[in-house]
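All protein chains but one are shown at their positions in the complex.
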Amino acid sequence: MKKGSVLQSLSTLKGLVTATHTPMHTDGSLNIGLIGKQVDYLIGSGVNGLFIIGTTGEFPSLTLQERMQATEEYIKVTDHRIPVIVHIGHNCLRESRILARHALESGADAVGFAPPSYFKPANEGALLSCCKEIMADTPELPFFYYHIPEITGVHLSIKSFLTIADMPNLAGIKYTLETMGEFLDCIDLFKDRYTMMFGRDEMMLSALAAGGDTFVGSTYNYAAPLYHRLIDAFKRGDLAAARMEQARATRFIDVQVKYGGVRASKMFMKFLGIDCGPVRLPLSPFTLDKEKQFKQELTALGFFDWYC
Amino acid sequence: MKKGSVLQSLSTLKGLVTATHTPMHTDGSLNIGLIGKQVDYLIGSGVNGLFIIGTTGEFPSLTLQERMQATEEYIKVTDHRIPVIVHIGHNCLRESRILARHALESGADAVGFAPPSYFKPANEGALLSCCKEIMADTPELPFFYYHIPEITGVHLSIKSFLTIADMPNLAGIKYTLETMGEFLDCIDLFKDRYTMMFGRDEMMLSALAAGGDTFVGSTYNYAAPLYHRLIDAFKRGDLAAARMEQARATRFIDVQVKYGGVRASKMFMKFLGIDCGPVRLPLSPFTLDKEKQFKQELTALGFFDWYC
Amino acid sequence: MKKGSVLQSLSTLKGLVTATHTPMHTDGSLNIGLIGKQVDYLIGSGVNGLFIIGTTGEFPSLTLQERMQATEEYIKVTDHRIPVIVHIGHNCLRESRILARHALESGADAVGFAPPSYFKPANEGALLSCCKEIMADTPELPFFYYHIPEITGVHLSIKSFLTIADMPNLAGIKYTLETMGEFLDCIDLFKDRYTMMFGRDEMMLSALAAGGDTFVGSTYNYAAPLYHRLIDAFKRGDLAAARMEQARATRFIDVQVKYGGVRASKMFMKFLGIDCGPVRLPLSPFTLDKEKQFKQELTALGFFDWYC
Partner (left out) sequence: MKKGSVLQSLSTLKGLVTATHTPMHTDGSLNIGLIGKQVDYLIGSGVNGLFIIGTTGEFPSLTLQERMQATEEYIKVTDHRIPVIVHIGHNCLRESRILARHALESGADAVGFAPPSYFKPANEGALLSCCKEIMADTPELPFFYYHIPEITGVHLSIKSFLTIADMPNLAGIKYTLETMGEFLDCIDLFKDRYTMMFGRDEMMLSALAAGGDTFVGSTYNYAAPLYHRLIDAFKRGDLAAARMEQARATRFIDVQVKYGGVRASKMFMKFLGIDCGPVRLPLSPFTLDKEKQFKQELTALGFFDWYC
């Protein structure tokens, strides 16, 4: 991978970046063979980038070898059609560093990094040290810090982190938190240097108003067309239409949350014909009854009528 | 107070509703005499409504008698120039009920109610029972539920509450939380029946994009002109200008939070010539050193140059 | 009330201090007439002191007038048979100060004070200032700070508070938290000056081992004999017997928690013939079905066989 191409592909990183599911067989083993079909589906639905092996991709439940194997396949099948960001977060920074090297060698366009969460960096300086350590071998690979404190418990200030960050390959933030004041402030201060990717799908309209133009989320797996309509409506100044799409999104997201987050998102994919299989423990599998109820609730909502 | 006038004044409840400070003398006693000057200042700065004796007004630290005395004075000096919403929240619902009756008799345009927070209503149904109980004697007085779970710990669903609410005088919600998805969804579902007032000043632009048009906050005490510019910019489609004002707001809000919330907001007023005095315990007073540092930080930020 | 008698009665404050329920009629009004019977029952069951109008007594749901009325009745009917500690905690310190004066005038042996919890004292110094302010008119009335951070959110260090406390009438702490290390450390450091009352009934044996000898709790309303057996077994060195009683206690406490804390504790009293009535909102009432299930679960546990 050449540096030029990376930067070039990243400069086009706008719109919907889908946090992909890692496909699995019924027995929980990786379903590498499905990734090609999955990526074609996503690109076909208008997705602009991939964020692989993140929370939605069940990264904590995969072995290091599985993460590498899936990474290689995603990059191969995507074949530069859209940028691929590889999540390399791990409680063990040395494992993250291995994953960073592997991502570079595999041709990733960038990496993302959720911080260690069993032990937590105590302040922004410690976090920066962590980021530098894992990227020590890959100083030119674009790097996104993944801010998702509701899961990691790492409640640090992104504004402070960006202010002190002396890390040339820092490309931006995946910001998965509702505090839109800080998000807007960071765009205002750092928009020329950093890409602020927003990660709460039900608040896309807030992020657009704040000046955001890149969105990473799990619901872009199954509802990209709706979000493109939302973005388009916003861009042409039709706030009423944008609000209508956003309101629809909040409703299927509520159902997704009710039926279990990642597990439910994976089920959405099955309903749409891309069966990414079950989740792994510690996440709990769907029962058949629950699956049925879930589909009924989505049908009652009209999801299958207007999602695309 | 006639019903007609209440509804009429509420129909004009749009824009900035200032959560006022309760003025105190240096010894901590109420400074009732300042309220006239305070209200004139606020109306002069363009404020569109008052939310009195709320969190910013240190309601938990006032006796029932003091709350009534201040209520009467605010309503008298405001003299129907702008609507006055009286906060009646109390851990004891029977005290809230007394405050509701008093608010009605005093000519309040509406009441607001933060839920009990030592004991908490366990679900939306229990919350609705609380609301009905305190308003049992005042069934025609417009009523706003005050949603501020980060302080009260009452983490209930506003969408569910509005869905089950069979309370004719329910006028809307004071929504002080960052979850803009739910806020937008509620506007979409209930905008013809309820006023959704938004309460996170640093996210006004998000709320505008979501369709919000009424804002309650403490920073409208001292920076109303900035927020009016923000709203105007948004209305004329100048998002760049709106973002710039919002970014400025996030910065002085950061300083306010750093120096202590209500205490710091009260100090802002002093700097602007409306000395609302110290806060009461359990809030801690400013030291002279802190006051000086606070002013220096605001000066360095340029606050005194562009806030109005 | 003479100073001598207060100190004398407090020196005998050992054993079980019951956190009483405030009796109510079916319509939620105070059932003052039951207090005499309630107190006789408690004293008859071996209780050594009363902590009135605390969490179990639904203090936040009572008006100031109701608190005073109940205080007077409790003190009158107890008639110096055992000490009465009146809880005066309130979000408004000025109301607490009124309650302190009233408690003194009514002949209370001591007062207890849970800190304000809407606004919270920021550190031990601010807490001490609060305590001094509410006791400014009653400097000789024995005062207990009521530490219950799981409800109040006031997570301060009791060791630090006791270290800085320069408050002659500070009598001790009602310590309602599982951190037995700090509790033991405070006994070791301060046992000659302060009474450390322990407030987690399911951990009485831990507190005994730590040197505690005074216990405040709600389950001493309905199971005092069991806890006396526990204390006696511990004192005579029969740890096996003490553990058996403590294990039994954990089981009915689990059932109490499952059925709703204060609400369920009040129902225990009804089962034992002292019907303290329903709880007030915001706590939710029992349904008849729930009441039946609750009784069945207690019966299955054998509660009615061995509790006394």
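Lettered A, B and C in written order, each chain numbered from 1.
We take it that a residue touches a chain if its C-beta (ideal position, glycine included) is under 8 Å from a C-beta of that chain, and two chains touch if they have at least 3 such contacts.
In this text the structure is predicted, and so the values were computed from the model without any measurement.
Under the touch definition stated at the start, the shown chains contacted by the missing one in the entire complex are A, C. Of the listed residues C:33, C:139, C:168 or C:181, the one in contact with the hidden chain in the full complex is C:181. Which of C:33, C:139, C:168 or C:211 touches the hidden chain is settled by the complete complex: it is C:211.
Checked against the full complex, the candidates A:26, A:91 or A:163 give a single residue touching the omitted chain, namely A:91. Of the options C:132, C:243 or C:290, the residue whose C-beta touches the omitted chain is C:243. Taking the complete complex into account, residues 178-182, 184-185, 187-189, 200, 202-203, 205-206, 208-211, 237, 239, 242-244, 246-247, 249-251, 253 of subunit C touch the chain not shown.
Contact between subunit A and the unshown chain involves residues 55, 58, 60-64, 66, 91-95, 98, 115-123, 126-127, 129-130, 133, 151-153, 262, 280-284.
Convention: only the chains that are shown with their structure count from here on.
Chain contacts in this assembly form an open path, with each chain touching only its neighbours along a single line. When subunit B is laid over subunit C using CA atoms, the rotation angle comes to 180 degrees (nearest 5).
The mean-CA centres of subunit B and subunit C are about 36 angstrom from one another, to the nearest whole unit. Averaged C-alpha coordinates put the centre of subunit A at 50 Å from the centre of subunit C. Shown for subunit A are the residues that touch two or more other chains, of which there are none.
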